[in-house]
Every structure is written in structure tokens, then in C-alpha cells.
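All protein chains of the complex are present and in place, except for one that has been dropped.
The first chain written gets the first letter, and so on, giving A, B and C; residue counts start at 1 in each chain.
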Amino acid sequence: MLIIRCPICGDRPELEFRYGGEGHVARPAATEALDDQTVADRLYMRTNPKGLTVERWRHVHGCGRFFNAVRDTVSDFFVTTYKAGEPRPDLDALKKEAVR
Amino acid sequence: MQTYSALQLLRRAFGGHQSWEPLWRQPALKPAYDVVIIGGGGHGLATAYYLAKEHGITNVAVLEKGWIGGGNTGRNTTIIRSNYLFDESAALYDHAVKLWDDLSQALNYNVMYSARGVMMLAHTVHDVQSAKRHIHANRLNGVDNEWLDPEACKAFCPELNISDNIRYPIMGGALQRRGGTARHDAVAWGYARAADAMGVDIIQNCEVTAIRRDATGAIEAVETTKGTVKTRKVGVVAAGHTSVVMSMADVRMPLESYPLQALVSEPVKPTFTCVVMSNTIHAYISQSDKGELVIGAGTDAYTSYSQRGALHITEHTLDAICELFPMFRRMRMLRNWGGIVDVTPDRSPILSKTAVPGLFVNCGWGTGGFKATPGSGNVFAHTIATGEPHRINAPFTLDRFRDGTLIDEAAAAAVAH
Amino acid sequence: MSAPFRLATGGRIDRSKPLRFTFDGAAYTGFEGDTLASALIAGGVHLMGRSFKYHRPRGFLTAGPDEPNALVGVGASQDRYTPNLRAPVVELHDGLVAESQNRWPSLRFDAGAVNDLFSRFLPAGFYYKTFMWPKSFWKTVYEPKIRSMAGLGKAPTAPDADRYTQVYAHVDVLVVGAGPAGLAAALAAAESGRRVMLADEQPEVGGSLLHDVTATIEGRPAAAWVAETLAALEAKGVQVLTRTTAFGYYPHNMLGLLERVTDHYANPDPKLPRERLWQVRAGEVVLATGAIERPLVFPENDRPGILLADAARAYANRWAASVGKRVVIATACDSAYRTALDLKAHGIDVAVVADLRPMPIGPLVDAVRAAGIRVEAGTAVTGTRGRLRVRVAHLSRLDGRGGAHAPEPVACDALLMSGGWTPTVHLFSQSRGKLRFDEGLQAYVPSVSVEKERSAGGCNGVFDLAAVLADGYAAGESAARATRVRAPASRAFPVDGTHPVTGGHLGAVPHSRNPSAVKAFVDFQNDVTAKDLKLATREGLRSIEHVKRYTTTGMATDQGKTSNMNALGIVSEAIKAPIPQIGLTTFRAPYTPVTFGSFAGASRGDLFDPVRKTPSHSFAVEKGAPFENVGQWKRAWWYPRPGEDQHAAVRREVKAMRSSVGMFDASTLGKIEVVGPDAAAFMEMLYTNAWAKLGVGRCRYGVMLREDGFVMDDGVIGRLAADRFHVTTTTGGAPRVLNHMEDYLQTEFPHLAVWLTSITEQWAVTAVQGPKARDVIAALVEGVDLSDAALPHMSVVECRVCGVPARLFRVSFTGELGYEINVPADHGAAVWQAVYEAGQAYGITPYGTEAMHVARAEKGYIIVGQETDGTAGPDDVGLGWAIGKAKPDFVGKRALARPAMGAADRKQLVGLLTEDPATVLEEGAQIVADPVFEVPARMIGHVTSAYESPTLDRSIALAMVKGGRARMGETIYIPMPDRVIAAKVVAPVFYDQEGARLNG
Partner (left out) sequence: MADIALKEPALRRSVFDGLPLASKAAAACALEPLPPATRLAVRGRPGVAEAAAAALGFPLPTGVCQSAEGGGRAAFWLGPDEWLVIAPEAEAATLAPTLEQALAGVPHAIVDVSHRNVALTVSGPRAAYVLNHGCPRDLSLSAFPVGTVSRTILGKVEVVLWRTGPESFRLECWRTFAEWVVGFLNEARREFE
């Protein structure tokens, strides 16, 4: 069971959280300007990286907030977590800290 | 290829088994191949085998990052069935089951395919409706699948607890008698041995580091830890690592890689003759030829390449097993491991050419890839050889996500295994 | 039965407390403190079981959890029977019943042993090469035979009578292993005042010190030091868990510990769990898991009476059990010399110590020679004799050229071996720490840590007692300071009466016998021999993982604890590659097998998953209603009258409801209160319909889509105020819908001032439906004009019902005049009862979910999850009218514009009327256009709902059919196994098409 650092509550056991999929995925707004491929990309295409990934979690059994996290998908160690709405961090900069 | 048989076994026994040939060569990587298969798991090796066997394409390299069959092929719970809901899926998986039937003879390698019967339990009215819908669709697709009431379930699997005093009593089950299991390692080794015998180079400990494309964007070469290989056709069959490999060709995939756990008990004398699955309480179980109870469940909650799962997932798996089979409560977990499964949004695989000329991809099998190994390799070989999909895998394109023509087995049935 | 091999003195057993037990039906006596193994050895028993493949007679190899051979089934009754237990770790209790395994008809005469005679035809992987002809024989003959030969013990046949509990714990420092290193580490950590937990798999702490009768620590005998240290730890509040195995190292310093609570009692206290699964989150971890002695791989090294040297020492020193009268010791490691000395001190005849090393030196060797024990250097055992117990050991001098000279037979009744020590790095490796191969030690030792842990003592490759203690203490200090840096221990532990041990051997022992004719076992339980491993490499299997899977070495119940390193040595020699290049097979959890039940814990029966009951549940129970599981809810299915079956009850309920009035418990419907200045704006985005203009006090049926345009949920939504909506969802969908709403609110529309609160359980809901519904509730409702004009269909009012605050909805899921009375849940039962009583005058009829389903189907109302299956868009199920085309945006809008969503041949909701009105279709049945077809048939749809309609007095069905709306009037066909049913495609509303009954 992972320990996940909720940006609001701090370190909490994984059981209090629900995984929310890849982070910073733009929602396909209802504009016809968007072609079908772009819609599909936003709905279905995922980066799914081996290494640092930016993902969403919800502290559903805690403060209830959705937030973003940067996790190393090989070690499952988190590099950082931050509130929803905050900008995506620079992964290359974070890679240095990614050790743990 | 040296023939395997009881007689050979007898003969060589007197020679102290000194004269067995290697299962496959340890070839050096050639500078160029007609086709390069990335991924030496069951699907990749089967693809190479059928390329050579059915399409006469033998100048093929299978590049394996580690040891062949070391990924999901060697980590899965080996369940084989074809009672999927949609016509497209049923055709694909049943194609596989037909090939399973005489695979041992075709490969001259005993893959121990055992049609022990796969029973999928229904615990709710919705389960029953879903199971019946499957059964009717399967029947009209020529796929065997029959409805059993609780007593019939018990008769088929005497260990099953069909009493009303469990939380989700069993309301019946769907049984596919042709379903069963096979020996996972043997599948990889059998295909490898047969493909090797036809000239396919199996290169282990060879990791692909880059996929090179020419000015037109078409595939021209693959760079590996053992050097560069020129080729115009690449088949990516990398399961959990598909997104990583495809990103080398700048192709984004509708995939997420999740950990999938499985476990075995200590070996015991034959006690469990069939395969039982419950999607409502998330568990499935069979007994291996070695006597181990082989148990699996759904994926862990978050994407990961760590190849290990969480303890609380094991708990949920085993509380379900103990609920269905209370006499196994004192059995003990011997080994627990995790694989990496690549999951598509509609829980159906992708066997498809791509926007990149010469690049083909076979992925998205989620938790259920092993059962499809022969069929998958067979139609994917066709796709690579001819450049066009086989009738059977034509619906399993990448484009379906753009067009919305999904084959949503998960949504339709909540069946993921 | 007497105990001829029980030593007169010594041991940690309580000779005043004899314990009676049986093994294979024969009665024996041991003492408190004995294990099953020590008691049997004291009784002169060494034949314990049969091996997996060749069914060779096997005895004890070890004195611990690494035991591969002596596996037994324990338990007097099937509901407490456990197979495959390792005799050396089964604590004796009075009345214990044990039996050997994998033998028939008896342990001494086992038919399966015939395999041994044919073993030359059964090399590694033989089953891959044969059993292929004739094909049909695999399933009928070969496989059943293979299966019956495989397996070890028998699975219990009765449900387990015991219970298991699970508990989470949090500590600053967890020390795994209470041998010298672990005890020292715990001491250091405890002195820092941190929360410390010390766990050890054995019944008492001390580890190897428990059978060290010569060593002294800080001037005290080892055993005394252990006792004092334990007292000191407990005084400092250290939580000491014995009989507790740390079996798994999970991410972020979560360790799984299994505590065996009652197995060692003859009559366990029923209120105690059999086992307790600890999930320990540790700030820092000290691994002090010791080391495992390696067997020597020489021909016929598997006979009963052939044990590891240190195991024999432990049996003698700790349990006063002698493994024999005359022993031969074969070794490549100094530690076996301690065994020689200790056994000799016990008066056991040590015939000879044969040392593989050409020139063994050191104080231990000198001491053995001084004790008058014959020592042969550069000498190996090259064969043994004795069917059910070793009788003779053949000693051969090595010729230095990979062979050996002619053997000298030495009579003995026990042969003790030591190939050196393998650090127990299982947990470290599970933690994903990196190992390194230490050429000096010829062993893998911890190198780079990933988690916050450190190893100490034997598992760290440290073997000299003083160094072990210092290493442990330093580890404990660094853990307490939560630092990776290991400063030299600030405390030294002066020791005496012990000597450092060196030496060891990996791989097979040289001999000059015909390699294909002899069996030198590497993995004892799975019968993997040196020649099997060599065959695998000859067949081109070069990865150690391939070798393991092909030969099954290391895959037995001991998971290769005693065999993996020797296998590596043999493979390394065979393919001429250094060991580090070959690598190591992965160490997987668990370290030792863990009971399924302990993972399940309390999660069984009613605790398997919460049972959610509505406030009027007991009313339904009293009426004898069966219940339907819907999610976690129990819903009344129908309310049978005496003698009624389901069909009759449902028919009566529907008819009564339509002709007069019925009542239905709708409490399980999900409810969400959407409140805030931007509530309407939020609803506009989450539902396809328009909400801004919905008047206060009015309701609307809402459709919710996923972003991909498929129907996710639906429900009636009432506007209670400009800024307040009462949203209902499907019963199963409630949590999913709330999470979906929160997701969009928090991440896409955070600017909206609106908040979501689940009120599913705040309100109990009694639906009153039927022409007389108004008359029934009129008497119960205060201050509300119930007239159609004042409270028309699809409206809501806050009022009082039965004197309590209520939300009264005028809605209908039946097509009749209907109300849904929401009252605070604690009042639910009383209000339900009041409605029931008030309704008596009109013959009010409670109806269950089945009648509800029938009634709604008569009206063509869909059920999300039944008509829809996650692949249906709103237009497909006839909800196109509910899509706010004018709305600029809502979740799922863009996806609806994708080509496939508008395709003419999409499955669309239609009604079906079978040609034979008596025929009720089967839900899930498939539909074809042409009654004449070949398999595979082209299916055009499937039946989603099908009932006998009491109202129409004929069967009706809803179906999803390709291009369905264009097929109105067509006849389509439903092929059943025995016949093909014809049905007409009609509009999916069978009753009161114009909806007249809803109004008025």
C-alpha cells in the first residue's frame, strides 16, 4: 500500500485515494473546430510512460480533493504532488530527484 | 527439427540424454531482416512462427529485451476461453481456441492444452442477464457456452459454495467446455523452437533503443543494444511496454499499463478439476498440472511498470476465493507476482497497421492475452505479410477509437479476464 | 514409544511436560519445547516423506522453515487439517496428529517409487517432449496420470473452522529477526526511545544463539544474554512478536507479518484468531534475517539421515535430540566443525569430518583434531547407501583434476553436510534493493537500498558473532536516527567461546562416477539433480529463469532456499559464465507460505461486503419478501401472498398498482443535493438537458453522458430553489455519478460556486403509484394542495408528511399517477407504515423491484445498465429529445458528433411483440433478420427486457436492434436452441402511449 502525499492533508495511506488517470488531459470542448482525431486523442490516447508520469488522484476518503502527482512508474515512488489547477511541473528538472 | 516423442525419449535415455539438440539457436543479430518482431513473448513468437510457416517469410528476427516468455506469457494464469460477447471478439478468440486444439502436434511440443471447462459465475440478476446474452450470442457464433443453474454449477465444480448464506449467492454460471488452460512456458518455447527451426532468429537480451524512419516516414531500421538492424517491416508485440516502444516511432497509443497480480498455492493432490471465474467478486481459480491452485484477479488501481502488486489487492482476491471455496481457507499462498498488462479503453485488443508505413502493432490484450496467443500470432502474421488485416482482425484497428466503433467487451459485460 | 535418540541432558525442552502425538498413526511422546521434527528425531524417526517426482524416501534436511523434505499434513479433523507443513517448524502440542504425504499405500512401501526406477526416462522437461499421441489421450490418460502423481499433500475437504484477523501497525523501527543481530539492533533502536517492533518467526527470540552452548556474550552464556536482552527490550516498551514471520516487503516500507497465534495449543481459546496478519508501516526497517546453510550436491545426497550440519547441532543443543549414533560430516565450511565438537560433547560418535578443502585450517579445525576426531582434507562424499535411512557414506579423496579416487565406505546412521552459508536476502530483494555478488563469500549480499531499510548480521554477509552483534547495533542506531549512514557501532559486544567461520562450496561436488547414472540432488523436493540442470543448459536454456522453469529447480514449497545458489553454481560451470553474469531468479513474496484465510481475515459472510438495508427492510421481511442484491443493497423483490409464486405475485402487484394503488420502496435510489449560486450552470454541463429555465418546484428527467458520448446514468431531478437541485441517480450508479460530478466540478469547472452532497441515506423514499395514490397520501400530507393544477406531474414540494419534514415528488416510473415521499431516514419505517395503513381503504399493494421493472417496461422506460450497456448513445435508446441541441456544451456533446454515433445501423431501442402472445422472450436473446441462417449468424440486436405484461395480458419485450426505428412493423426472429421465435418490431411504449394516466 503506497503512501500518497495529499497536497492538502499530507501523507496518507493509498486506501484513502482513488486513482484518476493521466493528468493535464484537455477536455474535448463541444466545438466542431475540433476534428475527430483530436477528440479521439483527448478521449483515449495516453502517454503511459515508463518512468516519471503525471497523474491525477482523488483523496476521496479524506479531504475529497482531486490533485496531481508525479510518480515514477518503475519504482512507484512519488516525486511530487500538487493541487489541481497548478501548472504541470518540468519533468526533466524533476528526473534528477526521481531517485526517491 | 529434432522430433520429440516417447520413442526419442527412450532412445536418448540410454545415451544419458547427451544428444538432445538445443531448443533454439543462439544466433548473432544480422544487419538486415525482412521483418523484425519486437517482443519475444507468446504473441511475438507465434507471429514469427506463422510468418515462416504460412507466409514463407523466414528472414525474421524476434528481438527480446530479456528472456523469451519472460513477460506476461510466463506470468499469467493460462486461462483459455472464447465465449466473448461481440461477433468480432468471438471470432478472434475462437480462432485461437481452434488452433490451441492441436497446437502440441503442430509444434511437436506438448503445450498441455487442457479443455477442463471454464465456468463463469453469476451472482446478481444483472450477471444472469449478461451471461445469457453471451450464451445466445456465442451459440449463434458457433461458440460453445451453456447456462448452468446453481446445482449444475455445483455438480461441475463440487468445491463450490452455492449456499444462500454467502454475501452474493451464486445464481448460476456460464460454462464453456472447450475452455481450459495450457502450460504457459511451453507455448513460448514450442513456438520459439518451431520458428527457429524454420530460420527465424530469436535474439534474447536485445533491447530496442530506437525505431528509425526514412524521409517518407516509413520504417527503415531498428536500433538495439546489439546493433542496428535494417528492415522495412516492424511488428510491435511488447504487451505492457507497447506505449514505450511505439513512442520510439512517435506513435501515441490508447493504452494504459496496469499491474496484474497472480498467485499460486502450495501444490496439492488433484482437488479442483475446472476453471472458475467470478467477475462480480473478482477472482478466478484453477489447478495446475503441478498441483498448485492458480489464482488471479483484476488489475491494481494505478498504472505501473513495477511488476509487483499491493497486499490489499491480494486480500481482495483471496477473500473472494475463500468465500466461494471455504475449504481452501487453510491452503497457503506459495508465490505471488505481478505482470504489466496494457489496457485499451474498450478492453479489446489492437491488431493493426499504423499511420507509419511498415509499422504494425499487436497490443491491448489487457488481462486476457494468453488465451489468444495462437490466433493473435496467426492473424497478425497475415497482417504483416500482406500489409492488410486478416478478416478476423479487421475490426481491431487503431482507428476505431477515432470513429467511435468500439468493441466494448468491458462495458457490455464487465468481463475483463 | 520411547525416545532412543533423546539426549540425557540439555536442550530447551521441558522434560516435566510430556506431550503425546501421532505420526502416520503411530504414537510418540515429546516434550514441551519440541518441534514435530525434534520429537520424531528423538524417537529415531527419519523417514518423513516422499519426493515430488521420483517418490524417493526423504527425511529431515534442516531444522527450520527452509525444510524441503519433511512436509506433513497436520490436523485431526478436516476442518482443521493443513497440508504441506514443515515438520521442523511445527510446534508440538499434546494430541497433535500428523501424517506423511505423497505416498501410497504407505510411506515405507510407496508405489510411486517406481518412478525412481524409470527416472532415466524422466529427465527435466520430459513431459514437453511426449504425451502428444494419440491426441485424445492427453485429456483422458496422460494428464490425469501426471496430475495424480504431482502435488504433495491433500487439500482439506471441509470448511475451515478457524478465524483470522488483520491489523495495521505503525512503528518508527521494525526489526525483522531476533537473532543476535536483530536483538542488538532492537536494543540500539529502543535506547533512542522510538517506537520499535521486533518480529521473529520462532517461538522464542535468540535465533542461532538458542543452539549455541559454548558462546558467551558480555561474559554471560549466550542463552542468558538473550533472556536479559529480551527483558531489557520489553522494559523499554519494544513490541516483541514471536511466531511471527515477516513474509513480504511491500512498497513504501509496508511489511506483511504473519503471527501464528493458536496452532501450538492443544485446545486453542476460541476467542483468539488462529493467525493474525500484521500490516506494518515502518519508518525504518532493520533486516536481520540471518543465513541459510547450503547442502552439498553429491551423488545420493538425499537419503533419510542426511542433514545439514548445523541443523544436527541445533537438534542436539536446542532440543536434546540426536540425529544418530555414528555420524559422518561432509563439509566445505568451518561451521560443520562446531557441529562435530558439540555432537562429540554429547557423546555422539563422529566417525570422520570430510572437508572438500585441500587444507582446512583455523581454530575450529584444530579443536576438532584435538578432540581426536578424524579429519580428511580434500575429501568428498561421492555416494551413499541405505534405502530408508543412510547406512554408508562413500568418502573419496579428490584427485584435483575434477575427479575423485576410489571411495572408502564409512558406516554411519547420519551424514551431515555443510556447503557454507547463504545470506537470507529475500526481504531485501523484495524491497527492490540491489544485490551484489561477493566473490570472497561466494554469496549475494545487499548492496544498494531502495526503501528505508538496512541489513545486519548473517543476511548482510557478516558471520562472526562479535561482528554480527556490532553490525546489528550499528544498524539499530542508524535506523533510530533514520539515516542511511552506518557509523561504527557505539557499543561493542565482547564475545568468547566462538570462532569466525569461513569456507563454502557452490555447485556440484566432484566425483568419478558415471554422471548419467547418479543422482546428486540440488532441489530435493522437486527432485532436480545436477544432471537435469546440465541437460537444460545443453538444450540451450541459458537464462537462469529458463533453467528454473524448465527444471522446476527452486519452485518447490521452499522456493529454493537451500537450492538456488547450488543451481547457480552448476549452471555457471556448465555454460562457463561467472555467477554474477547469470544473475539470480527473482525473490518473490511470500518468504514462507501464508494462509489464504489470513489474507481474507474478517471478510467473510455478512462482513464480506456491507449489507445495505432500507428503513422499511423489516416490513418486507415480515411480509416474507425475497430480496434482490443490487450493488450492496438488499431490495424487496416481490411480496408473495401465501401460496403465490413469483409470477403470480408480480402479476397481482402490477395489476393492483394500475387499477388502484401500490407502494414501492425507492429509498435505494442515489440522491445528490446540488447547491450553490451556480447550481443551474453546473447542471447544464453535466446533463444533456436544459436546466436554467426549469422552474422552482418543477422536475425534469435528466440524462448524463460520459465524455465519450455514451449514456452513463439517468434520473429525475427536482429544483427546490433557484440554487438547489435534488438529483436522483440509479441505485448502483450513485457513487460513480457523484465522483464524476466532483471530477468535473473540481478539475474542469472550478470557477462555479456550487457544491455536491450525497443525500442518498438522508431520505427514505416511499413511492405511492396508481390512480388512488392521491387519495392515499392526502390524509398524510400537511398544507399542500395536491390537485393536478397545484402539483402537476413532474413537480416537487417541501412539506410535512406524517408530521415530519418531507420532500414530496409528483413523479412516476410506472406511468400512473404517482408520488414519491422523501422523509428523513429514521422516520422512514413509520411513514411507510402510515402510508400502508392509510392505503388499506384502497387495497394498497406493496410491490417489489420485479413488478417495478414490468410496469416501467410496459411504458418503455429504460433502465440504464439493462437497456444500455456502455455502448449506447442517448439517441440509440430514444432519448434524443433529452439532448439540449441548443446548448453550447455539455459533457459528451462533442463525442456525439463522431461518425459512428450517427450511423444508420446503430442499435436502437424498440419494442417487440412476439407473434405468439404467450411466448415470453429471454432477456439477452439475440435477434436475426432472417429465420433461415447459418452459423455464424448475422445478429442485428438483442432482447434487453422481456416480461409477461399483466396489463396487456401478453408478452412484451424491449430490444436494441440495428436500425431499429426504421424497422417498425417488420418481423424479426429470435433463434432459441430449440426453435426460432418470430416477433414484430413496435414502438417501445406498450401502454398509455399518450401518457394520459400520468396527469389528472
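Convention: a contact is a pair of C-beta atoms (placed from the backbone, for glycine too) under 8 Å apart; a residue touches a chain by one contact, two chains touch by 3 or more.
Fair warning: this is a prediction, and the values are worked out from it, not measured in the lab.
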item: Shown chains touched by the chain that is not drawn here; value: A, C
item: Residue among C:Thr22, C:Gln78, C:Thr165 or C:Ser192 that touches the chain left out of view; value: C:Thr165
item: Options C:Val518, C:Ala829, C:Ala900 or C:Leu952, residue touching the unrepresented chain; value: C:Ala829
item: Residue, one of C:Gly237, C:Gly347 or C:Pro610, that touches the chain absent here; value: C:Pro610
item: For chain C, the residues touching the chain missing from this view; value: 163, 165-170, 195, 271-273, 279, 281, 602-603, 606-607, 609-615, 632-633, 673, 675-677, 753-755, 757-763, 779-780, 782, 802-805, 823-831, 834, 837-838, 840
item: Positions on chain A where the hidden chain makes contact; value: 1, 8-10, 12-13, 15-16, 61-65
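Keep this in mind: only the chains that are shown with their structure count from here on.
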item: A-C against B-C, pair bridged by the larger set of C-beta contacts; value: B-C
item: Inter-chain centre distance, chain B versus chain C - centres from mean C-alpha coordinates, in Å; value: 22
item: Multi-partner residues of chain C (at least 2 other chains); value: 250-251, 254, 279, 708, 895, 898-899
item: Shared-contact residues (touching 2 or more other chains) in chain B; value: 306, 310-311, 345, 402-403
item: Touch list for chain C against partner chain A, complex; value: 250-252, 254, 279, 281, 432, 450, 707-708, 739, 742-743, 746-748, 750, 888-890, 893-895, 897-899
item: Residues of chain B touching chain C in the complex; value: 4-6, 8-10, 13-14, 16-18, 20-26, 66-67, 70, 74, 87, 90-91, 102, 104-105, 108-110, 112-115, 123-126, 129-137, 139-142, 165-168, 183, 185-186, 189-190, 204, 265-272, 287, 289-291, 306, 308, 310-311, 314-315, 317-319, 321-323, 326-337, 345, 402-406, 408, 410-413
item: Residue ranges of chain A touching chain C (in the complex, touch as defined); value: 1-3, 13, 18, 20, 27-32, 34, 36, 39-40, 43, 56, 58, 60, 64-66, 75-77, 84-85, 100
